[in-house]
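Missing here is one protein chain; the remaining ones are kept as they sit in the complex.
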Amino acid sequence: MRRGARDGVVEARGVSVRFGGVTALDSVDFTLADKELRCLIGPNGAGKSTFFKCLTGVLRPSEGDIRIRGIDCVGAHPHRIAGLGVGIKTQVPSVMNGLSVRENVWIAARKRNSTREADRIVAETLERIGIADSAGEPVGNLAHGRRQLVEFGTVLAGDPWLILLDEPAAGLTAEEAERAVEIIIEMNARAAIIVVEHDMHFIRQLAKTVTVLHQGRILTEGHVDTVLGDPLVRDVYLGKSQ
Amino acid sequence: MTARQVLSSVAVAAIVMFVLPVFFDVLNLTTFAAYALLALSLGFVWGYGGILCFGQTAFYGLGAYVYALTAINTGEAWSGFFLAILLPALFAAVLGAMMFYGRLSDVYLAVVTLVVSLILFRFMNHTAGEQWVIGEARLGGFNGIPGFPTLHIPGDPEAYIYDENLYYFTFVVLVLCYLLTRWLLGSPFGRILVGLRENEQRIELLGYDVRARKTAAFAFGGALAGLAGCLYANAAEIITPELFGLGLAAEIIIWVIVGGAGTLIGPMIGAAVLGYLKFVLGLRAVKEVFGRENPLEATLVFGVILILFILFLPRGVVPSIQGWLGRARPGRAGAFGAGRRRRTRAERARSNA
Partner (left out) sequence: MDLAAVVVYEILYTIAFLALISAGLAVVFGMMRVVNLAHGEFVLLGGYAAIVSHNTLGINIFVSMLVVAPLAVAVFGVVAERLIIRFLYGRLINTMLATWGLSLAMIGAFTLIFGPTTTSIKAPIGGFAVGDYSLSGYTIFIIASAVGVVLLIFGVLKYTRAGLIARGAMQSADMASAFGYDTSKVYMVTFAAGSALSGLAGGVLAPLVGIGPTAGLLYIAKAFITVISGGASVVSGLIASSGFFGIVSQAVTFATNSVIGEIGLLVAAVILLRLLPTGISGRFFRDRL
């Protein structure tokens, strides 16, 4: 990883991913400013998750350049990227099922803090996301929505300055989704956030700026109302050919 | 681990240590204590690190050979004692780094560890000739190495520790290793290791280097197994390539499964109890019950035990008892049985209904 001077928190230039003959991402340029909250949307197979995986280091792009705070992250191992202070939440709730809620969050907090400090952060975080009442319970026993909250907790406890969320609203009840929106907006006060999502209702509550991916390319980018009002975007979502 | 927990563990261990010789032969007990330490090593690596090592005998046998070879060459025991911890740990670190940085997992990991102990087994069997000598010690092929100096009071190579004293020494070492492992599991390293067993990807995405942590855990397990090998060598006073063998490799797995992966005490008890069972099955008096011609084979019994446990009690005895007593704490007891699949709430509701 090399350091270099650039403006944004995330700078992606010409990022392409090819699997065999299939181009999943085609030369994507993307910039995220500090403290920005951006939603990445697009129909299934648009390349959202592929792009997300490139950012988190799970996937190495075939071509292109990704910098996070100016640090070259292409080919960096996921733990190196997370170690920079990036909080990541994957699509399927990725939690430690056999451990208690408290233990899950503690492991996240301990990464950058002493044991004592981590204990304090855990108490605070559980309070903040509203799962303090099940602190001692194994996460595997919780319902899906509560587990999503636990994963938010692990992200929050690391006190990241960049947060990457892949479909945070998936499988949540309306009520839980609202809570998730609150948490994300609260986190945004301290961190830049990228949200990959296709639930339109959720996005409208959340974002100002939206980037639309379609067939591996960026279709359009702009304010949420403008973009969602765009007939082209509507066609893409309804599956019309262009 | 609090001071009270340490004290209560030590108190229980002391009672057990003094009561056992009333009922059993001390030489057997010494061997079972060495087995228990070996089981502890796999119980840690597998039950808490989620690393299924089929070849824990590699480090065990290595510990025994390193001890015997060093003891013969130096004429005293203690440098061999420490080398028997250090070298297996180093070997485990190198092997572990090779596997974990190479992203081998599950079945491949099992294969590699099994093959490594098999290589050592075949190699040691092959060293019968005159040319296989390390210093003054002959490797001895399948006959193994007899007659090496055993443990003695430090500074006085003539004052051997044997019989009861060797038993007490072995037992104390076992308890110390148990406490050390408990302490390690309570430390941040141990807590993160358990998280890693639960969800490797999550730990990685939280910024921890999974590969380095698994390698370290594997090396610690190697050190414990090496020490167990050294203690066994002192009890048996002869070592053979069988220490690397697949028969023993299978037995360790059975001890851990029967006792319960995901606990430390379970595998240790499993090792002692099954070690005793094997001893009893090997007794002439017991064989005669089944007829002199057809002794009941210990291998047959152990195989059936393993099958039955996998099918009916994959969590093992200790976690199941803890579960019945309602003491199952997350991340401690029985979170990781041989059955890796965790039951969801819905499944639980169904089976309770």
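When the chains are written out, they are named A and B in that same order, and each has its own residue count from 1.
Note that a contact is a pair of C-beta atoms (placed from the backbone, for glycine too) under 8 Å apart; a residue touches a chain by one contact, two chains touch by 3 or more.
Model, not experiment: these values are computed from the prediction.
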Visible chains in contact with the missing one: B
Which residue of B:134, B:246, B:277 or B:313 touches the chain not shown here: B:246
Sole contact to the chain not displayed, among B:112, B:161, B:180 or B:273: B:112
Candidate in contact with the missing chain, chosen from B:25, B:136 or B:297: B:297
Touching residues (missing chain, whole complex) on chain B: 52, 98-99, 102-104, 106-108, 110-112, 114-116, 118-119, 122-123, 125-126, 246, 250, 253-254, 257, 294, 296-307, 310-311, 314, 338-341
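Basically, only the chains that are shown with their structure count from here on.
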Rounded Å distance, chain A centre to chain B centre (Cα mean): 42
Chain B partner contacts - residues on chain A that touch it in the complex: 56, 77-79, 82-84, 88, 90, 94-100, 103-104, 106-108, 110-112, 115, 136-143, 154, 158
Contact footprint of chain A on chain B as seen in their complex: 188, 191-192, 194-195, 197-199, 201-210, 330-331, 335-336, 342-345, 348
